[in-house]
Structures are given as structure tokens and as C-alpha cells.
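Data block below; observations after.
What you see is the complex with one protein chain gone and the rest in place.
Note that the chains take the letters A, B and C in the order they are written out, and that residue 1 is the start of every chain.
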Amino acid sequence: MKIGLEIHFQLKGVKLFCSCSTEGEKSNYLFKRKMTPTMSEMGHIDRAARYENIRNRDFNYYTSTNSCLVDADEEPPHMPDDSNINTAIIVSMALHCKIVDYVSFMRKIVIDGSNTSGFQRTGIVGLNGYVETSQGRVRISTVTLEEDASRKISESGKNAFYSLDRLGIPLIEISTEPDIKDENHAIETARKIGFIVMSTGKFRGEVDSIRQDVNFSMGYGRVEIKGVSKLSLIKDTIKYEIQRQKSLADISGIIKARGGTEITDFMDITHILKDTDSKIIKAGLNKNKKVFCAKINNARGLLKNGNYRLGRELADVAKNMGIGGMMHSDELPGYGLTDNDVNNINNFMGIENNDAIIMVITDPEIITAFKSELDERLKNLMSMNLAETRAATEDGETRFLRPLSGGERMYPETDIGLIEIPLKRLNSLEGLVPESMEDALNNLKNNYGFSQTEAMGIINNNLYGDFKDYIKVLNEPKIISRIILQKLPEYEKKYNKKLSGDELMEIFTMANENKWGRDSVEKALELYVSGKYPLKILANAEELKPLDAGRLREIIIELMRTQEITEKNLIYLLKNKTKSSFDARDAIKIFENIKNNS
Amino acid sequence: MKIGLEIHFQLKGVKLFCSCSTEGEKSNYLFKRKMTPTMSEMGHIDRAARYENIRNRDFNYYTSTNSCLVDADEEPPHMPDDSNINTAIIVSMALHCKIVDYVSFMRKIVIDGSNTSGFQRTGIVGLNGYVETSQGRVRISTVTLEEDASRKISESGKNAFYSLDRLGIPLIEISTEPDIKDENHAIETARKIGFIVMSTGKFRGEVDSIRQDVNFSMGYGRVEIKGVSKLSLIKDTIKYEIQRQKSLADISGIIKARGGTEITDFMDITHILKDTDSKIIKAGLNKNKKVFCAKINNARGLLKNGNYRLGRELADVAKNMGIGGMMHSDELPGYGLTDNDVNNINNFMGIENNDAIIMVITDPEIITAFKSELDERLKNLMSMNLAETRAATEDGETRFLRPLSGGERMYPETDIGLIEIPLKRLNSLEGLVPESMEDALNNLKNNYGFSQTEAMGIINNNLYGDFKDYIKVLNEPKIISRIILQKLPEYEKKYNKKLSGDELMEIFTMANENKWGRDSVEKALELYVSGKYPLKILANAEELKPLDAGRLREIIIELMRTQEITEKNLIYLLKNKTKSSFDARDAIKIFENIKNNS
Amino acid sequence: MKTGEKIDFEYKGDSYSGIFIKNDGKITTIKLSNGYNISALNENIKILREYENNYVAQDNIREIKINGKNEVYILTTGGTIGSSVDYRTGAVKPVRDISYIYNFVNNISEFNVKQINVANILSENVNSKYWIEYARRARDVLNKNAGVVIFHGTDTMQHTASALSFMFEKLTGPIILTGSQRSSDRPSSDAFINIEASINFTKSDIGEVGIVMHSDTSDGTVSFHRGVRARKMHTSRRDAFQSIGIRPLATYTDGRVSVNNNAMKRQDENILNDKMDDSVSIIYFYPGMPEEDFINIAANKKAVIIMGTGLGHVSDNIINAIKRLSKDTYFFMTSQCLYGSVNLNVYSTGRYLLDAGVIPLGDMLPETAMVKAMFLLANYPDNLVKLMKSNLRGELNSRRILEW
Partner (left out) sequence: MKTGEKIDFEYKGDSYSGIFIKNDGKITTIKLSNGYNISALNENIKILREYENNYVAQDNIREIKINGKNEVYILTTGGTIGSSVDYRTGAVKPVRDISYIYNFVNNISEFNVKQINVANILSENVNSKYWIEYARRARDVLNKNAGVVIFHGTDTMQHTASALSFMFEKLTGPIILTGSQRSSDRPSSDAFINIEASINFTKSDIGEVGIVMHSDTSDGTVSFHRGVRARKMHTSRRDAFQSIGIRPLATYTDGRVSVNNNAMKRQDENILNDKMDDSVSIIYFYPGMPEEDFINIAANKKAVIIMGTGLGHVSDNIINAIKRLSKDTYFFMTSQCLYGSVNLNVYSTGRYLLDAGVIPLGDMLPETAMVKAMFLLANYPDNLVKLMKSNLRGELNSRRILEW
């Protein structure tokens, strides 16, 4: 088993090839484009490209508050901002890559409409590195800097709708060699790589800001699984794929033993079903669609039967071509079709023994193209040539997307010259290269006294970089840790307000200057998040003025007059009594002093 | 009594200061303008101009298929087309005017919105001429060439809506001196002038293509009555005006005898009428308007009482300011107001003896301006200073429009240089100067044998010029006259199709070449108007082939077999029997021949 | 005879009265009593009698005294808006007294408007000396905490606006240039609403130089265009001025000012660098342009703004000329397309131009680029190239969005 990962991280700030912000919202201005599969550099029309073209689609784009003529493919790309290239260099260095002398952006043909240009611009920044893991080094093939695609809003018929808000956001793509041993190792590797990117402080950190592709092979060809959205899903996805390929091997064996299989031409069987009660078929006929049926010999019982799910593999082809759904004999009767309907169909199709059938409801024009795609896919499956591009689903499964894209999908981006990375620049960036996760863990444990769990908490929440910034202004690791892990999220939720890193930094600076204790820092934070005081006057807030010893003594005496006070309930009761802060140790001293003297 | 006329004739072809056609339709593109009363050349703001401004209106213009940036006042005027200037010269010559050496276009300030520029461009072409009438010469002051105004579509509140289709159509304005003796003489004069313009062949001849202004004076100041739409209304209008001025003289006398009059300030009497059942008042109050009332002493019984209609004179002021209507005490109780309402008002206003009241329902802002206009008008009326601009109504009455515009409304159109009219040009145009109506009548009667009635028919229907053209190609005055006066209008109505002069000319030419008789010409005309044949093959139409004597004989014999034929019914029956034409005289000869021989 | 004198005269045998307007040696023009002018050959006119000059300009405009709290100075410099027609002769003359504003302009009762006649010049004749004078006068007004509106001819208003934009490093308020496409003697003139908007804009918190003109053909909304991004795009329409590649900074409709977020704000002082170097020219490339023509102009200039085709291209012979001259002359590239940005990285011609020493100016307008180079040559000669390529006053956009 060979597993490789390609992990994409969005960077925040400015888009890669224009001056738009990475943050923005969809607008209502809409335009429409076609995509034409052009020749790639070797003179081929790329196979994946041609496949998409069959669908002859209309791509509709909504502009956004962070899009411009570059995103609309109405203006050549601008030179990328230094900051984005620097981040890619820093990550490359942390992954022990060789840095290129010149970044040379390429155009990678993508004609599913997700890029208005019809290609994604991408350039290698680092290559041939590695990341240390518990199971040895996992080699890094490349670290590339590329532009993110448009965000798909919806799809209906031949129309796809995208928003330009995400298009052009810088992505760092890190590709490993297939050195990963198993699913748990994959997760560890992903986490270690992620730590490095996040430590740069440039990671965008929104929903969807990380996306993983998994390359997987167990001997039947390389499967590229696109878009595993969460780290935790990597495991499920790999497990699912192992199981799927094993089962296909079984199916292939059975069919071979039965004498092989082929799909007949599709027959129009609309007339047979013109009086059916099946709602799904009636709906199709009302839209002037026809029902087509083809026979697959020797496939009966393998289309859907326990782990055998050949039907689903074929249905994916239908789905990709916009054909609503596919029915097959292992599901029939079903879909509202009666035994009688099924018998009529079987008779018409001349079904015998192990013959299976598949049925689709669709426009007649598309049926020839569909049959040709279906043939190709069945042939590949039966010969256990499983190399293909698959999509990860949200529940840890995968589904067929398209044949594997060839390497020849790329040619140079001529609108942008080579970007030189001189040694001087590398040297100036070296100080910014992040530690590895191990080093960070050790740093937190050894230098700041955190437990393994606490340290992992900071790391897993992508707070290590922030922590290191904060500790510079307030040398109170525990206070900072409690605030960034617990209190800040709590207050932000309570008051429905997000704090920026700069704001928090100012509060910590204030805490240091005013020598606030833990309670005062947290109180100050809440006062600020709640909107009661602006930063300018926060330090002078009434609530933060520590009670002097005399006033504290008065309050404690008053408390003692009305109820039983012990060292244990003293602080709790005091806090209820006064809004001002006080030093708990002072209070206890005073309390004992009073008690002893009374 | 002094009467003068200003008659405006639209010319057809191209607009005066741009290249748009004079014909076109309103479009839906709308734009809005304000008009600002600018200083006129003598440093005054023109009085009429200021009056209009009080209304502070929004002027909305619909473009048309025959408007351009010039009509929208977004481009300087173009030099006028030679053809339009030539027509004005020809008319001037026919009216025995002196022609100017240079046409110098002026801007005449017009800020009722009817001109997008805020002025009408106009230039004198001829001056100091005359037209002969049965009561002696009526002097012509000027013949000017000017641009027509926009066509008013509607008006609502402060918004006026115009269409640009009419704006810029060339107008020839012919102004007489006040030499006209009475209303019948006015009509005769107008007719004689009209004949000359129409004889040029350039008259537009659509509805509204002629508009007359009447200048009238009987000793109380010059009244300019705008827009008498039909010739026949001139008479009614003059009669109405004589009666109105006489009655005002009476009213003025009565009031003077009573000790004079004044209008008090308007009082807000809304509170008195807050519970009234008067629908008109309730509607106004619902629109947040207020009811205002003013007292006019010594005017009771003169506002509306037989011929005494002072109320109407004052109501015109309200109407011009966009105040819906005015009520006055001679009409009360009325408008749904009860005796009780009226008593309450009278008590509140302190009405005694001959005091009259007027009431308006309006926005409070406008009331001061209204009062000031009202005062001025009442003062003028009482001093019998009746000089003003009035509008003619469709039923031959007149109503107050605005104070008289001063001569100083004009200054030079600087965007167009002087247009030289050299002697050479005058000489070349002399041949085109039309005859006078007398000469034309004599020509028709003496040279073509028409009766006075027939000749007047041709002249009054503006067909004299056409007739002279047609007679050149077909020397059959009676046939032509019958066709242009009767048959053509009949067929055009029947087949709902308009023929151009060129088409008719071709048919007459054909008639001459084929030596058609009256019937054939008329048949040919009907065949063409009905759309059965295009001009190219009309002459070869089956229906126009005359029956030869043999065939005619056969048909007559057949007819005689079935019914009683006389010389009287022969032609009628023959026409019913055959679509082909035949010579009636031949037919009768044949018939008699048969009858005699049988 | 003097203009305005009453006369009796004979024309082609008839007698008339009128007011003498002028005699240009060939043609006599006389205003008749009905208001029409008659222009006749001198030989056809016979003067019968001259009367005493009875013409007295009666100026019975109501002098509405308004002393609003907001002081605004109008600097008149000439142009259509600052002129009026002599109603008798038809000649255009400067307006010496703009008190008519109080009669004809709405929504200005809170202002106290004063007038300073700075120049009387057709805007096509304006040059850098005038820009400097206008800038100094504007600074003086702003330093008094008053608003400043400049009446300017529309032909080169964009050049003046750019010049003022660059010369002022800081502004305590907007400097507004306004003009009109229809002269103010016409009832339909756009001047009144443009003036109304301009005066009201002086109150806004914008700290930029702007051109204030109609937003469209209607007398409704008036736009405040950023001076360095405005261009006259129509010879005669009211909305001739357009913001190129950006939205107008603000609009005015019926008394309401609405400011766009991107406008720069007032600052706390006025800083004026009132120097300009005239050794800059604009060359408009066309296919077949002879190399000699290009060299003739460029050779004695410190800087040349080229208006190239498309993304910023010229023919090979011109590239050769640039190569020869670029040691001594700065060459900057803009596009005659006017909309969009130049980009010399896309085609080989662009890359050759870069090699030859041409500096691309993004989407900077050619006129703005010329004025900017004049400003920088005079004030920041050592940093010229860097500053030309930097966005100083909003003249250079990094984003061009699809919606306009």
C-alpha cells in the first residue's frame, strides 16, 4: 500500500495575482463563459479536459467585493506579492526543501469552470524535502504556490454557478511522496505539515482553508482522491478505498469466471413503461425524456449485493454526465416499478441467466456519449485498472470523478516572468522558518512548563505562533494559555464579537504594565469584549482598580458580620460583593489577620 | 378693433437644426431637466420667464425615433438645411416681403419646458410684405423660420412630460400687422396666406401642422391668444374675447362704483372644515393639503353671475400654479359644502355686505406666491389693463396663460453664424414662387374649365400644387380632379393604405401612356391601392386590358338574353358582369347596333 | 454710432426703428423693436436718424442677501461657466458679478458665497503658470477655513484638476472645479445645478481635488470625480466627464451629498508644492508613425508620455528611437484605449519596450501622467521613476472591477 498526500493551505492577506483582499463577499453581478479544451503542450488534447467538454456546460460567475478584472479573466495577472512568495519559501525551508532559483508559474488546464481562465496558475517554490514522523521521514516532492479556484454556488442542468470570492486566494500545496504507511500515519504526517504552515502566521484559518488530496495505491493503479475536507476523514477515506478496491477485485474475478462482460447498446424502452406508476419515470417522461435500457451480461448480483457495488461505479458515470440516476436489475423491482413492469422490460431486453440491466431516464442526444464513457469505465474496472480521480465525500467515502489528469496539462504562464529568488532573500528569511512540531512541543513543555496535553492543546488549536508572540509582552504562560484556549473563545461567543490578535496583544501589554493578576486580565478581557470600554481607557476602568488594603479590610469585615466566612468561601463571596479586583493572597492575609485579631 | 394674426406652418422633410426627419414616433427613453430664467439681453429677467419659474417645475422628455443630441440640448445646433430656408424665401416672396441679406437666428426665451434649450430659435427671412384681401391689403410684418416646440404628452403636479418628436420641425411663421377688420376678414386672410405656403409643396400637412395666434385689441391692451387650432375657431375665439372684455369693463365699473376692491391675506380655515362632508375638501385634506380662504371686498355677485365671470379670471391664476381649483362665494353653497359650512366660513372671515370670498385647497408653501400673482392680476383687471397672453381652448374660448412676453426675450443664437442670401440665390428661386389664391382660382377655372366650386375644392384641400404636377403627365383635368378629390381618399380609406405623391404620379404617367379612360385610371388606382399588383406590372393587369369589340359584343348579347337592357342600365350591368375595362361609348354603340339589328 | 443707440433706418426702401448693434465693415446688424436682429449689407442700409443713447442696463435682479455661516469662495478663471453672452452682440464675455447665483441656484442658503476673479482664459490656453496661480489662490481660501470652487472651462479641466491634485500634498478640504457644457445664459444651462452641487460639496469631508459635473443627461444627480481620474469623454453632453476605472467619489442630488468610502479625507493642513517643469509631452502613437517625428519631439524633453496601442505598444521603429533616447529622456507608457491598464509583460513588444527603458504606468490616464511628470520633475527629480510608478493621489488603481 502506498499513500501520498497533497495538502493545500490558504494564505490570508492579498490574492496571488491581483490586489484584491482574500476576504470578501459575493456580489450579484453575473457573467457567463464557455470553456474550450485547448491543446496542451505535447499536442494532445488532455484526456481529462476532453471528458469535461462532453458536458458542454455554461459557467456562470458572480463577482465579489474582493474580485477584479484579473479574477474575471479580463486583465492579465499582476506580479505576485512578495509576502506570499516569502511564506512559500519559509514553509519550503521548514520542510527541508531545495528552493528554486526562479519561481516559474505554470498554467495547469482546469476546464470544470472553477477557474475563469481555464487554468490554475501554479509554481514550484521548494522541492525534494522531507518531514520527520514517528515512522521515519516522509519525503516532500514539492511545495508549490498556486491560486485557489472559484467557489461553486450551485449547479443546475448544464449551468454551473460560481462565486469569485475564493478565486485567486494563495494556496500553498505540499505534496508528499507515497511514503505513508497507513491511515494513522497519514494523519500524523498531515498534522506535522499543517503545524509548519500555521506557524508562519499567514494561514487563512477559515472554514475550508485546508483541503487534502490523498493519493492511494494498493497495486491497481494510482487513485487520486480529491478534497478530503477534514483531517479526521483521511482515515475513513483510506479505509473505504481499500475496501472498495478489494471488492472490485472480487467482482472482476467472478465476472472473468463467468466469461467476461460487455454492455449492449441502449434501447429506447419508453413505450414499455408509458403506463407505469413509477413516479420517477413519470416525472422524466413529463420532461420529454426517454427511458433507455442496456444489458450487461454476467453481472447479475454484482451490481448491488453486500459489498459488491458495481452498479454504483457505473452510476457515477451517469451522475457526472448530468443524468439524474441509474437503475439496475439488482434493485428491481423498486423505484415504483412493479414485477410486471420488470418482466416486460426483461422480456423486451431478452434477459437470461446472469444478465443484468441498467436503465436511465435522459435526453436521447446524450445516450451515445454516455455509452462510450460507460464502456471505457467498465473495461477499466474489469481489467482492474483503477487509476482515476475520485472525489471524497463528507461521510468518508469516495466517488468516481474523472480519468486521471495527465502531467501534460501544464504550460508556462507567459504573462508573468520568472521571479528570481536570490540567496540574499533566502538568508533574510531564514530567521522566520518555523520550528517543527516536536521542537514546539518540547519548547512548550521544557521552557514554559506545560504538560503534554496543554502543549498539544496550544499546538492543535493553531495557537503556538500567537503564544510565542504574547509571551514576549506578558511573561505569564499559564495566564496566556488559559485566555487563548478558554476565556477568549468563551467571551467571544458570549458577546458575539471577534477579537483581532492586535487587540489581544494590547491587553496583554496592558496586563504587564499594570501587573494584573489572572483575574484582572480576564476581567479586562471581558470588559473589552463586552464593549464596555475602548482600549484607550480600559486600563483605567473602575472595575480594574485593585481595592487597597483598607477598603478590602472593610468589605471583609462587613462580610464577616453577615455570614460565616472561611478561607475557602472568602474569595468567592468577595467577588460577588465587589466588582473591583483585588489580590486574593492579600485578601486571605487580611482575613486571617482579622480572624486572628478578633 | 384691431386684429392681427401669427400663423405657423410646419414644413416637412428634415428638422431645422439637425439631421433628423420631421416624422417619427415617441420612444421610451426619458430624461429630466430644470429651466432657469436667465437674464435677457437688456439685463432684465423677463417678466413672463419669471412667472413660469415660480412654478419650479420638472420637465421630462421622451426621446423619439426622430430626435438626437441636438433635440436633447446635448449638442450645438447644426447649420439649417438649404431646403428649409428656400421655402421661407419663396413664401416671403409670394407675400411681397423684402428678403434679408443675412438670416440671423435669434434665441427667444421660452421656459415652459416646450424647448429643451429654454429658447426657441427663430430668424427673420422676409419683412414688410402684404397679402391682398377683399377688404384691401393686410400688411405682413415678418416671415420667420423657426423651430417647433416639443409635444406635450401630459402634466401631473410639478411634472410636465414632453415628447421630442415635434421639437425642431421647421415652422414658417407669418405675422400680419393689426390690419384685419373683423373675424370674417381674419379667416379670409388666414386662408390666403395658407394657400401660399401649401402651394410650395413643403407644407407638412399633418394634424396640428398649422397653428394660429390671434392678436386682438379693442382698446384695453393687446391680448395675444395662443394656439387657435382650426381656422373655423378664429371667429368664435374673437367673438368670445370681445364679449369677455366688454363684461370686464362692466365689472370694473361696478366695483369702482362700490369703492374698489382688494384681496385680504389668505387664512388657513382647515380647522373649520375638518368635519365637512365635501368630497373635494376631504380628498385635499387626505393629501395633507390645507384650505385657505381670502376675502375680496365689493366683489359679491361679480364672480359668477350671468356674463360676470370675475371668478374665472382669478381661477386661471390658481390653475396655472398647479392649484387644482378655486371656489368662490358666488358658487356657495356648493362643492358639497353645506349652508352651515358656509356660515362658519363667513363668520370666521367676517364677511359683510358685498364681500366675496375665494377658497383654495393647496400646500401651504405656495400660498404667498399665489397671493402675489392674484393681487397683480386683480389690479390689472380692475384698471382694465388687459394686455396678456391667453390660450385658445378647443371650444373657441380663451383663458389666461401668463403676462405678455417682452420683446427682450430674444438674443442672438451664437452657435450658428449669419446665413447669407445672395441675390443669385433669390433669382434662382423666383421661378418657384407660388401664385396667389386668386391667380390659382383663375387658372383652374380659365385654363382647365373647372367651376368655382370645383376649383375651391382643389384649393381648399391643398391639392393645387399636386394638380399642377399631375396635369403635366396626364392632360385630363377632370380625371385628375375626380381622383384626387374623391377616388383616392375613398380607396385609401377602404384599403387602409396611404399613397405617396410619387406613386400617384406613376399611375397618371401610365394612364397617359396606355391612353386609359376615366374608368381604367380609377380601376388601376384601386388595383394598386388594394395591393393586388405592384407598379411594375400594373399596366399589364388582366383587369385593365380593354375588351375588344367582339368580346364586348358577346357579353352584351349574353346580358340581353337574361334581362331587359336599356341604354341607361347597360354600363352598370356590364361592369357587374366583367372585370375588364371597356369603352363605354363603344359599348353603347354596340348595344344600339345589336338592338337595331335584332 | 455706438452699440445700444436707438436709430431710424431704411432697408430696401422701407423705414424701421431699431437699436444699433454693430457694423463690421461689410454687414450692419440692428436689433428691431420686435427683438429680432437684422443683418444687412451696408449698401442696403441707410441710417435716417440717430437718437441719444437711451440704453441703460437695468439690472432689476432681486438682490437676495444671504449670509449663511459657510463661507465659499468662487474663483473664476474663464470658460463657459464663467462667461455670459452679451445679449445684443452675441459676444461672450466674462461674468464680473456672480451674484445671480443667489437668484438661480437652489439649496445654498446656508452659504455665504464670494467671488474672486483669478483669470479670464479659455481653458485650451491654460498652462502650468495658471495651475500654479490657481493652486495658490485655492490654498489661501482653504487657509481661511472657507470652501473653494473654481469655475473652469471644460476643455482642459482634467489637466488643471490633476495639476492641483499633485501640487497639494495635503488638503484641509476639497478643491472643486466645475464648469458647464451649456452656457449659463441659457435657461437649460447645466451651470446652475453644477454650481449648487459644487457649493454643497465644499462642506463634505473629502480632502481631494475634484471635478463636479452632471452624472447623466438629466438635471438630477451631479458627480464629484477624482481629479486625477476624470476625463472629458464627450464633446458636448452634460455628462461629458467620466471617472475612468473608478466610481465617482461622491454624488449630489437635491441637497444631499453622498460620499463614497474611497474618498480621501480632509487633513489638518494645506501643503502646496507649487512648482512645475514644462519639459514633458504626450505622443499619440499611430501605425506608420515616422521615427523622425517621434525623435523630433522626444529629443528635447525630460519626459515623454506615450499613448500606445492596446496594452501599451508601439511599432518597432519607435522602440528603436526610444532605445536611443532613453538615456536622457524618461519614457512612460499609457494606453490610447484609456480604459484598462497597460501591461508590458504579455507580448514581446512590451518586453522589448521594457528593455528599451520604457516605464509602464498601469492604468494612469495619459493627461494625468503628463501633469504628474511635470510635477515630479520640478519637485522630486531624484525619485522620479519610483514616484511615477507609485500611487500618490489615487491616480493609479491596482484594482479594476467588472461592474463598470
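Here is the rule we use: contacts are C-beta pairs under 8 Å (C-beta built on N, C-alpha and C of every residue); 3 or more make two chains touch, one makes a residue touch a chain.
Remember, predicted model here, so these are calculated numbers, not experimental data.
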If the full complex is used, which shown chains touch the chain that is missing here? A, B, C
Going by the contact rule already stated, which one of C:29, C:76, C:115 or C:128 would touch the omitted chain in the full complex? C:128
Among A:12, A:33 or A:399, which residue is in touch with the absent chain? A:33
For the chain that's not shown, point to the residue among A:22, A:117 or A:176 touching it. A:117
Residue among C:205, C:254 or C:278 touching the omitted chain: C:278
Out of C:103, C:156, C:243 or C:379, the sole contact with the unshown chain comes from C:156
Give me the subunit C residues in contact with the hidden chain, please. 80, 92, 122-128, 154-156, 159, 217, 232-237, 240, 278, 281-290, 293, 296-297, 307-316, 335, 337-343, 347-349, 367, 370, 402
For subunit B, residues in touch with the removed chain: 18-20, 27, 29, 31, 63, 67-69, 72, 74-76, 78-79, 414-417
Absent chain, residues of subunit A that touch it: 31-45, 49, 69, 72-76, 98, 100-102, 104, 106-109, 111, 116-119, 122-124, 127-128, 141-142, 144, 406-414, 418
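We take it that only the chains that are shown with their structure count from here on.
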Between what two chains do the most C-beta pairs come into contact? B-C
Could you please state the distance in Å, as a whole number, between where the Cα atoms of subunit A are centred and where those of subunit C are centred? 55
Could you tell me the distance, in whole angstrom, between the mean C-alpha positions of subunit A and subunit B? 78
Which parts of subunit A, given as residue numbers and ranges, touch two or more other chains? none
